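Note that one protein chain of the assembly has been removed; the remaining protein chains are unaltered in position.
Order of writing sets the chain letters: A and B. Residues in each chain are counted from 1.
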Amino acid sequence: MALNVGCAAAPGRARDNRTGSWRVFKPTFRHETCTKCGLCETVCPEGCVKEREDGYFDPDYDYCKGCGLCAEECPADDIEMAQEEK
Amino acid sequence: MMEILEGSHAVAEAVRLCRPQVVSAYPITPQTHIVEALASMVADCRLDAEYICVESEFSALSSCLGASAAGSRVYSATTSQGLALMFEVCFNVAGMRQPIVMTIANRALGAPLNIWNDQQDSISLRDAGWMQCYAEDNQEATDLHFITYRVAEDHNVLLPAMVCFDGYTLTHTYEPVDLPTQEEIDAFLPPFKPYNTLDAKKPMSLGMYATPDYYMEFRYEIDEAMKRAKQAFAHAGREFAGQFGRDYSGLVEGYRLEDADTAFVAMGSLCGTVKDAIDEMRADGMKVGLLKIRTFRPFPSAEIRKALSGVSRVAVLDKNVSLGQKGAVALEVKDAVYGSGIDVFDYIIALGGRDVRKSDIRTIAGLAEKGIGDQYYGLRMEVL
Partner (left out) sequence: MQAFVRFSDEKIRLRSQVYEPDYIIVQDSTLIRDVDVFGGMKTGGIAIVNTEKSLHAAVPEGVKLITIDATGIALEKLGVPITNTTLIGAFAAATGEISLSAVEKALLNRFPGKLGEKNVAAARHSYDLIRGEA
């Protein structure tokens, strides 16, 4: 690949990188004790937790790295981390 | 038209003639009069530019970087601590290959706080990928802006440039300056043609992430562009000379070097004092001359080697010091003449605005002849 002057590149490269494959522990959003507070969406470093139409939240597993922050911070203990079979 | 102008105002007029579309700067002594004048020009509609007021030099150069990437001809000015605050952005501007021109009103760096002139500030940014020119007088400071915009925006170069002129000694001194007309500068400096432009319709990122597999190659390419800048500078200088009669095509300039035994090497306004001292010493039969370095980056090694080929010794006057080593100019001159057998002596001089007289230059010539050098010149031993 020839270098571009000024290291110019098309945008969106972060999105091309599907970081979900990095995951060891996978969060499961149980939606049982969830109060729809949205803290999981706020704390997700990857920005991949999104609100659904019914107000519950789900992670985008294409990008979720399994860091577990959402599970750690969930005030209702509604997110479970479990090792993922690959 | 010849006018008596303060150096800062002459530079501001030169910048106006270059038609920058965006100006962003933070006022700092002794650069203040430049940006004050430009702000007035924008307010009075003498300059059709966006003047972006910011809260720091970091923001000033950051907004310049964005504006340049969006396709504007951009200008800034700073000095000393302000330039130090821009350190990170300076590398980004060069790495993203944005041809910003910035005036440096050379001033000492703190601590201790000192607002007077030396060249430590810009010299400390020598590795940032910016071209650096040093002006001897206000005419040269004025003209170098026209030339550096041409060189910086050349698609074979695409690098930012600092036009350095000495704080107070030049910025605050009134001198006759021949200002070109707008038509003349329009003929010399065509509108900016960006190489690539940030455009929401064709999205692009600049200065992306480069892994170890690519980073070195990017640095190499900036270095190569800097080397190509030598030719571009000489070419633009020749064209400028053809149009205006003032010749800045040499990256170095000799003064009475023919048959000289001792050559001084200096940059900036000090060259004028050295020239006067040389005339006096020549009248007394001393074979002395001066090599003025106009562009410190790209560094004109080959030109220096050629120009100094006939001398026995070189006395470099460094208005900076790489603490724990020597002055930066001497080190590079030594590199340039390495293997020639010419002695290179370094004199750290005029730090923080310490005055230099013709008699000092004569004393240094004597020291160099005795082989005494690589020292601070003019230290006040009584206060140590």
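Here is the rule we use: contacts are C-beta pairs under 8 Å (C-beta built on N, C-alpha and C of every residue); 3 or more make two chains touch, one makes a residue touch a chain.
Nothing here was measured: the structure is a model prediction, and the numbers come from that model.
Touch, as defined at the top, links the missing chain to these shown chains in the whole complex: B.
Checked against the full complex, the candidates B:Leu206, B:Ala236, B:Met281 or B:Val356 give a single residue touching the omitted chain, namely B:Val356.
Of the options B:Ala37, B:Leu270, B:Ala336 or B:Ile364, the residue whose C-beta touches the omitted chain is B:Leu270. Of B:Thr169, B:Ser205, B:Thr262 or B:Asn320, it is B:Thr169 that touches the chain left out of the display. Against the chain not shown here, chain B presents residues 137, 166, 169, 175, 269-273, 275-276, 355-358.
We take it that only the chains that are shown with their structure count from here on.
With centres set at the average Cα position, the gap from chain A to chain B is 50 Å. The part of chain B that touches chain A in the complex is made up of residues 95-98, 158, 195-196, 203-208, 210, 214, 217-218, 221. On chain A, the positions that touch chain B within their shared complex are 3-13.
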